[in-house]
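With one protein chain held back, the other chains of the complex are shown just where they sit.
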Amino acid sequence: ERIGLDEAVFCAGKGPAQISAILSLAAERGRGLLLTRLDADGLAQLPPDQARALDYCVMSRTAFFGPLRPVTSRGRVAIVAAGTSDAVVAREAERTLRHAGIEASLILDVGVAGLWRLLERIDEILRFPVVIAVAGMDAAIASVLGGLLRGTIICVPTSVGYGAAEAGRTALNAMLSSCAPGLLTCNIDSGYGAACAAIRILNSFPDAQQDPSRGS
Amino acid sequence: ERIGLDEAVFCAGKGPAQISAILSLAAERGRGLLLTRLDADGLAQLPPDQARALDYCVMSRTAFFGPLRPVTSRGRVAIVAAGTSDAVVAREAERTLRHAGIEASLILDVGVAGLWRLLERIDEILRFPVVIAVAGMDAAIASVLGGLLRGTIICVPTSVGYGAAEAGRTALNAMLSSCAPGLLTCNIDSGYGAACAAIRILNSFPDAQQDPSRGS
Amino acid sequence: ERIGLDEAVFCAGKGPAQISAILSLAAERGRGLLLTRLDADGLAQLPPDQARALDYCVMSRTAFFGPLRPVTSRGRVAIVAAGTSDAVVAREAERTLRHAGIEASLILDVGVAGLWRLLERIDEILRFPVVIAVAGMDAAIASVLGGLLRGTIICVPTSVGYGAAEAGRTALNAMLSSCAPGLLTCNIDSGYGAACAAIRILNSFPDAQQDPSRGS
Amino acid sequence: ERIGLDEAVFCAGKGPAQISAILSLAAERGRGLLLTRLDADGLAQLPPDQARALDYCVMSRTAFFGPLRPVTSRGRVAIVAAGTSDAVVAREAERTLRHAGIEASLILDVGVAGLWRLLERIDEILRFPVVIAVAGMDAAIASVLGGLLRGTIICVPTSVGYGAAEAGRTALNAMLSSCAPGLLTCNIDSGYGAACAAIRILNSFPDAQQDPSRGS
Amino acid sequence: ERIGLDEAVFCAGKGPAQISAILSLAAERGRGLLLTRLDADGLAQLPPDQARALDYCVMSRTAFFGPLRPVTSRGRVAIVAAGTSDAVVAREAERTLRHAGIEASLILDVGVAGLWRLLERIDEILRFPVVIAVAGMDAAIASVLGGLLRGTIICVPTSVGYGAAEAGRTALNAMLSSCAPGLLTCNIDSGYGAACAAIRILNSFPDAQQDPSRGS
Amino acid sequence: ERIGLDEAVFCAGKGPAQISAILSLAAERGRGLLLTRLDADGLAQLPPDQARALDYCVMSRTAFFGPLRPVTSRGRVAIVAAGTSDAVVAREAERTLRHAGIEASLILDVGVAGLWRLLERIDEILRFPVVIAVAGMDAAIASVLGGLLRGTIICVPTSVGYGAAEAGRTALNAMLSSCAPGLLTCNIDSGYGAACAAIRILNSFPDAQQDPSRGS
Amino acid sequence: ERIGLDEAVFCAGKGPAQISAILSLAAERGRGLLLTRLDADGLAQLPPDQARALDYCVMSRTAFFGPLRPVTSRGRVAIVAAGTSDAVVAREAERTLRHAGIEASLILDVGVAGLWRLLERIDEILRFPVVIAVAGMDAAIASVLGGLLRGTIICVPTSVGYGAAEAGRTALNAMLSSCAPGLLTCNIDSGYGAACAAIRILNSFPDAQQDPSRGS
Partner (left out) sequence: ERIGLDEAVFCAGKGPAQISAILSLAAERGRGLLLTRLDADGLAQLPPDQARALDYCVMSRTAFFGPLRPVTSRGRVAIVAAGTSDAVVAREAERTLRHAGIEASLILDVGVAGLWRLLERIDEILRFPVVIAVAGMDAAIASVLGGLLRGTIICVPTSVGYGAAEAGRTALNAMLSSCAPGLLTCNIDSGYGAACAAIRILNSFPDAQQDPSRGS
């Protein structure tokens, strides 16, 4: 937290007792927490009162615990996702941003296999200084956006796909070696990491956090 | 040749003596030959009269030897290449097709980092029943074409790029796992292979080899 | 669908609620759908009336939903599979073609470990302009067919095998680097992709879709 | 250039004739150019008058051609490099930024094997909103910076090292899976890519381009 | 045991009957045993009296069976772990050392994302001649320790993390190619192997096994 | 030599001084030697009298030094190679066998892309109890032979090919995971290793070394 | 079976209905069958009378169905396994050989971590013309045997181990690149493949199948 990023609990691989203890400690200290990779099973195994205290999102497998920070930034970050299955990762990014007080806009299902769907929404996307592009398999949407946008593009490869998709490695490599210059890349499936990067960028330019045309 | 594909000599890794002997044998038998991967050095080391007898193309590193088949098919195959360096592979495909009597159209430097360049020429591309798409690095152009064309798309990944481009492996995997369905893929840098595949497809539909609107 | 390929729903990783919603929407719009990678468990979890409405094939894990297009093309595509376990992928290709109105012929269990079984049927295979070759492990059948056929060969590597078969990567690489020129390759286990590629090829040559010698 | 990034010529793999032609064309159009990956040999093979016209930097293997944009941004970007050999990549980033009118500060040889060297300069680094971290092998400096800085961190893995360094793949993966959240990563050895990403970020926040405390 | 290392039973992949037989045999011979990778399920399936006879540690999944050797060495080995999930592997090392009569000190949760936590404890760590460093993902802590300590550093990469962490391969490679010289590395997740290596080192210098300042 | 295999000198990576010293030592002891991977350059750098004393084969890059063992086994081993470039490795096997007194038969250029060439010679091949199959890229010939022969098949993958051939890894994996059971495999390009394996097999059955139908 | 190897059914990935149908067909034809990779669960799901008719071995997961060939070869093949977990693969080889009428000798638990255990039994091993060496992880036993035996050595890498053992890939590569010449290698975990290779070798030398010193 010293560096302006909230503490987050990565729940994959943690048992219910471990998570419950972390929640109790945070409650004692009056601290809010973000939980990621908490699946429905994991939620069901928590003590009922703790489970009820969580603001849980089944799609992104994230939860907010304790007092939630108000929204202090709007209109700065768009999250663009290529395919249906990429939406899970897109929502993890959205929720991590929301926990930090940043409201992001989601633009889903605009993969390049239907290029016109993306082009129909490109003017809308162009208005955001920071765009998070989420895509698996060929990740072609990242390069297409890179050729159309002047602003910051944070890429998140996803593990969607099979065979030559290599569990996200192909999307990752395609984003890293994109023919469009200046793309930035996060770890596979790391909606959380992309959101933290966006927070760092907004932290870098504190005067620019608010979009006046959108109100607070 | 039994299967309708001319014999081709892959010169990489063959010494001048070996290539010279192959040419002599072909000359004796009165047979035409296609040579691929013959670089300028290799050409210079051949016996001068044999070198002079070659119709050599420095860019594609290919040569025609002996009698050249007339053009019997036009307007059936377009070759689309993303970047400057991909043109080498594109020309290998073009020359292989020409050796088989097929005239192909080259459409170069239309990578998706400048999407408008590709979109400006898309109507032209749409007229060809068979399109060979040549691209390295992210190979995003293959997916974009896949979303815009109804017809056959033969993809050739190239080893252009560095680092995460992994000598063509990333482009190959991106083409194989493209979000656009029905793309077909050849080996890395194999302009020759893509041309042979196009020949097989035209062989499959002999009545369809000629584009009447283009004349012979 | 703009490019002549029907919409298909890739069910792996989608929950029953998500699939059910897609079916309802299609029903409303009166549209037919192809479902792939729907396993028996997934089928059982659908609302009974929707499950009953599906024309389900347990082997290929595919389903047809809604009005089925009549067969409009016959005798154009053969699907040749090497081993017993490759038949699953072969049938995914067959069903995807059938959904598009194309009747394909299946020739199973002709791997090169028993070369005579393949040679006994080679004249039959030679009659098809487009052959889909499905094989795992060494994928040797693709190269053998490549040396015997003049026409189009679409290769589908399968993830059959263990150890050095590397979940289909070995078959994929062998097909891509085959000593027989002009083979075309799809993603591992992608019977769907191979069928879409065959549809693209038939779309490229509309006059050639029907085999007169076979009637309609 | 439509997206605010100058055209750059990647010279690796281009012959002197090709580069010379590109320079002539740019001269005709009165356009400035950035050349990257132009080694001393390549420079020596250019026509003498063109070579003389270049502002060449031997360490970064970059050259400026034609009119150079004035510096319009200062104090916004620091480039931090871990080892002696990483400086090559760091300088490619510095030169790319300078070509775009952005003056960056270089902080070299602060690898974590001598942690105190980095800690001595950390207050200086903290003043920059955007930090480019260049490191090979274990890339540990990226994680250390990630734990100390609030602002934006763009990581460039380098191919320095041998064996398990795997030509930069280890540094790349370590940066992507850093225990410090929100790091952003570029392709291996891509000082150019990191600089373009920094330009995109400054483009995103145009009011924030100038550091008033440093003058123009 | 001829080489001074106790026999240990690797329980992963062994059924309850197999483990039970090994325990019976050891009981007959009056020999103590260390069991590793025995998860709670495996424990529950053992005959109740054998299960009761085990000194089981749920976190490290290790068990002591039979007479336990007294502690004969103190203050010689510290085990430093970066993240919460690395503690599992750290404890496997601790238990293996304890079984050999060596008491080790655990220093947990000092990853470099919070560098100050490590620096606060560095004087304590410096007192140990042998330090075992346990870390996953980027494994940056190993390089930081390597730059601060004169003594022996045994590194254990862990499979913690996802995507580019590559199941521990990234941490392994980072440790092997650390910019700090003289680090030594064990197999991924091998707390057992690191402990055996520490035992070998203490065996090499028998007079140095005891830290007099700590008493016995 | 204790195990019935002659000493061989692997010359790749050895300087002329080192090789010369080994030859002098062998000459002193009156011992014959096999040299492998000695290219023409390496030969030219040896002291002239030593170079002259070698029975050198430019194709296989092998040399015999000193007294050569007479042929004591005939008609037991055939070496079958798929492509032109595989012949180099095939000859390394032949020469290694000859050095051990075993005369092998070479059957070249019978790759499966021209299946009839292989089938024309299959009866000849069937007469040999041990067949060494040399092939690169898809290595399909190994599986075809595996389906036609009852006897022993030793496979040697070669590094011939590019891209997906992966420097012999694809051929190696295809041979290891062949659908024909009971194939045995050596290291990539290791004609020497395959010959040694054949020698071991003939050593295992000493009464069977001679083919009476062929005379000595 | 044309090539002297019995038909075997690879049960992994086959459902009970599929296996049952194969058994019925074999029963009709009066043919014996070998089943491999049939785990206890798979056995339990077969029709009870078919399950009872199987001669099942739980350790190797193999079953004999129908009339079993008498033993016609003894004392020709030894199977040497390094570790406890390698025994599973060793027994698959033993059972496959037995099904073909060949009695093999098993020598288990002689890994090089306890070199003396191997050396104690080396004279016994030396008596067999064909030795199958089964080992995972480092596979060092293969090289040690290679340095001690004159005869044929068939290596089977196993997927035993974790981390850097890479699911058998390390053992495979170590066997292929052994410093002992003439080792032959099969696919990972393929006890079946090793046995088929041994059968091929014995088929190659029919007069040598019987060890007279051991009787029939």
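All chains are identified by letter, namely A, B, C, D, E, F and G, in their written order; residue positions are counted from 1 within each chain.
In the analysis below, contacts are C-beta pairs under 8 Å (C-beta built on N, C-alpha and C of every residue); 3 or more make two chains touch, one makes a residue touch a chain.
Worth saying up front: this structure is predicted, and the values here are computed from it rather than measured.
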Contact residue for the chain not shown (choose from G:Ile3, G:Val144 or G:Ala194): G:Val144
Contact partner of the left-out chain, one of G:Gly42, G:Gly75 or G:Pro181: G:Pro181
Subunit E, residues in touch with the chain not shown (by the definition above): 3-5, 8, 129-130, 146-154, 172, 176-177, 181-188, 192-193, 196-197, 199-201, 203-205, 207-208
In subunit G, positions touching the absent partner: 82-83, 111-115, 137-140, 142-144, 146-148, 161-166, 169-170, 172-181
Hidden partner interface residues of subunit D, rising order: 84-85, 114, 160, 162-165
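Simple rule for what comes next: only the chains that are shown with their structure count from here on.
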Whole-Å gap between the CA centroids of subunit B and subunit F: 36
Subunit D-subunit F separation of Cα centroids, rounded to whole Å: 51
Shared interface positions of subunit G, touching two or more other chains: 172, 187-188
